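The complex is shown incomplete by one protein chain, all other protein chains being positioned as in the whole.
Per-chain residue numbering starts at 1, and chain names A, B and C are given in the order in which the chains are listed.
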Amino acid sequence: MSTTIDGTTAHAWITEFTRTFTHAQQRLTDLDRLAGDGDFGTNIASALRRVDNILPATADATYRTVFTAASLGFLGTGGTSGPLFGMWFRHVARSGNDSATLSELTDGVASGLATVQYLGGAKVGDNTMIDALAPAADALKDAAASHLSIAEALEKAALAGRSGALSTGDLIAKRGRASYVGELARGVLDPGAVTIALFFEAGATVTGSSQLWPELGTEVTTQ
Amino acid sequence: MSTTIDGTTAHAWITEFTRTFTHAQQRLTDLDRLAGDGDFGTNIASALRRVDNILPATADATYRTVFTAASLGFLGTGGTSGPLFGMWFRHVARSGNDSATLSELTDGVASGLATVQYLGGAKVGDNTMIDALAPAADALKDAAASHLSIAEALEKAALAGRSGALSTGDLIAKRGRASYVGELARGVLDPGAVTIALFFEAGATVTGSSQLWPELGTEVTTQ
Amino acid sequence: MSTHRQFINQPDHVISEALEGLAATYPHLLALDASASLISRVHPAHEKVGLVSGGGSGHEPLHAGLVGTGMLDVAVAGAVFASPTAQQVHAGTTLADGGAGVLQIVKNYTGDVLNFQIAAELAADDGTMVESVLVDDDLASDSENDGPGRRGTAAVITVEKICGALAEQGADLPTIAAVGRNVVARSRTLALTLDGCTHPGEISPAFTLNANEVEFGVGIHGERGTGRIPFAAADALTEQLVTPLVESLGLKTGQPVIAIVNGLGGTYPLELSIIARRMHEVLRGRGITVARSLVGSYVTSLDMHGVSITLTAADDNLIAGWDAPVRTPTLTW
Partner (left out) sequence: MSTHRQFINQPDHVISEALEGLAATYPHLLALDASASLISRVHPAHEKVGLVSGGGSGHEPLHAGLVGTGMLDVAVAGAVFASPTAQQVHAGTTLADGGAGVLQIVKNYTGDVLNFQIAAELAADDGTMVESVLVDDDLASDSENDGPGRRGTAAVITVEKICGALAEQGADLPTIAAVGRNVVARSRTLALTLDGCTHPGEISPAFTLNANEVEFGVGIHGERGTGRIPFAAADALTEQLVTPLVESLGLKTGQPVIAIVNGLGGTYPLELSIIARRMHEVLRGRGITVARSLVGSYVTSLDMHGVSITLTAADDNLIAGWDAPVRTPTLTW
């Protein structure tokens, strides 16, 4: 079991994330349609195409070049999520070089989170990607403090991200949307938060986790 | 019987012309509506208002100042007839000074006619004011050659102008308008030509003619 | 539901109020004689040939927006689409005379021609030297018959610019008039529109079109064009304007042109840029160089949603006149 994330792993991580996102794209667009303007899937898919175009070949890949490509791809995308993901990836990328240790990754994720919160002004509970990203970042920190392996740490981050994403289904109801969609709102997860969970799940998968990650947000009830 | 047209006579002439035109205005507008765009009455009436505003008081009037006022009033008016009448009056005005002899008036009318033909490019038979103005100018020339009085000369000019104006009713039919209005076109006189006749009739009246001048163009059949 | 309301007070006051607004906006450039609807340079030029133009209103920024150093001395405004009177044009011609004579630049319309010609005579009687350039660039109104001839449209900008430059440089009246006539001879314009224009105070346009039609060969007085062509993409419509111009002017490979892509009032900047792009492509494809160009709404027809393209076969002298400094509300360089 490797103690760092090298270029090959990072490359595999982004590739797996792209695969699972593509699988979920329509579902996430539907979620954005229910609570936003319905362009989420298109925005992220176009970012991922852009990432794919500039992703280094596996042989040349380093941790930093892979996540820098991710950052640039997202920063070249419209919508709110594009630039925020882009800045988050930028901090992730800059936390390592050829490869990153768990503690470097943890620092990158945390400082990316701080930037996204600074730029977007959202806190946990505001029903955004922050609701998944903040618990995932905390889980990584705990894992690093407990000297867990990278694979274990990413699995914990993924689980924390999932439950954070799931919490947004309730949040909507809590914050008054129930007044016009009532129980239908249950399960309308924030697509940005789900995407964060997908990202960490992909990381866990490529570092050897045997968890199965059931689809999030399938119970969505279209209005 | 005076041998010249002095300021008082000129003033009376313009005043009488304004009176008879005003009486005929609606009729002439109707004629323009049948063969043109229906603004003839409005155009000339606004010119005459402008003339009235700048007409010298009877006491100060000279032949030249009266017809210069007429010229300026018409030159300050839109449409085709305004500027053409304005230039015609200009030549009339410049043919005399304090007063004008018949031969001076005759020269002024002729050179005004030449200018109107130069500017407008119309010949006799083209169904314009020229159809009345050319015979009136010829009549004045004959009268001057025969040493008639101004009153007699103006009466002959008016009669020539009338029959020229009347000829335009047939001309329209001749020139093919009959193809779609048929016999209805008979009697649709050119309003500019009628106005020329009115002008010389007014001159005859104020110099002592006892002719009655029946209305021209009343037989108009609206389409 | 009305889509043709306008920002006006009374239809009769439109021109006088607009001239007041214009003069108030450019106090450093323009002076207004409200009684004769004349706009002139606030600092009249002397010892140079004066340039006067004008015509019906509704074509703004033409002509008042082109008064200033290097272009017109005086612009005379008629009512909407109606010639100014001979008296107004006479006053404007007199005002434009700085001692070296006056060039009248006249778009070919019966009323304008008549009133400018009369004004020229009146001014000549006063002792002013006057010459006239008749602008008749509209290819759509070209005809074998002896009618009124081709209408005068957007090439008037090119004529005013180049004659204005010569006047500023001290050229004499016959020279400037000859150059002006040369510019006219080398210029043609074609226009089309997607909608008729609406007169101030009216609530519906002068004509309407079906969704699959374009009115081709329109002038600048809201009148119908010479025919209807199928609606198509901007590129195809642009080609239908450019190609006949190139052919009519007999433009050959290597010929430089001055081009004006002119919105008719209701066409917005993105559209004009897209049309300009295609004009460049079409001309480039024929080896014709766009030496200079304007893209904007310069000679309008109230709020008409249409476009005209004007090409002038240029040479070094004309380009030098075009490039000479100009300082007016609408053109400044």
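The rule we apply is simple: a residue touches a chain if its C-beta (ideal position, glycine included) is under 8 Å from a C-beta of that chain, and two chains touch if they have at least 3 such contacts.
Keep in mind the model is a prediction, meaning the values are calculated, not measured.
Asker: For the chain that's been dropped from view, list the shown partners it touches.
Answerer: Checking the complete complex, the chain left out touches A, C.
Asker: Any idea which of C:V49, C:A100, C:L194 or C:I288 touches the chain not displayed?
Answerer: Once the missing chain is taken into account, the touching residue is C:L194.
Asker: In the full complex, which of C:G170, C:P269 or C:G285 touches the chain missing from this view?
Answerer: C:P269
Asker: Which of A:T42, A:T80, A:S111 or A:S163 touches the chain that is not shown?
Answerer: Touches the omitted chain: A:T80.
Asker: Which of these touches the unseen chain: C:A45, C:L66, C:V102 or C:V307?
Answerer: For the chain that is not drawn, the touching residue is C:V307.
Asker: What is the set of chain C residues that contact the non-displayed chain in the whole complex?
Answerer: 1-3, 5-10, 14-15, 17-22, 24-25, 57-58, 60-61, 65, 194-195, 200, 203, 208-211, 231, 233-235, 237, 261, 265-278, 280, 290, 293-295, 297, 300, 302-303, 307, 327, 332-333
Asker: What chain A residues would touch the chain not displayed?
Answerer: Touching the missing chain: residues 72, 75-80, 82-84, 86-87, 90, 115, 119-120.
Quick note on the criterion: only the chains that are shown with their structure count from here on.
Asker: Averaging over Cα atoms per chain, report the distance between chain A and chain B in Å.
Answerer: For chain A versus chain B, the centre distance works out to 92 Å.
Asker: Measure off the straight-line distance from the CA centroid of chain A to the CA centroid of chain C, and report it in whole Å.
Answerer: 60
Asker: In chain C, what residues contact two or more other chains?
Answerer: Residues of chain C never touch two or more of the other chains.
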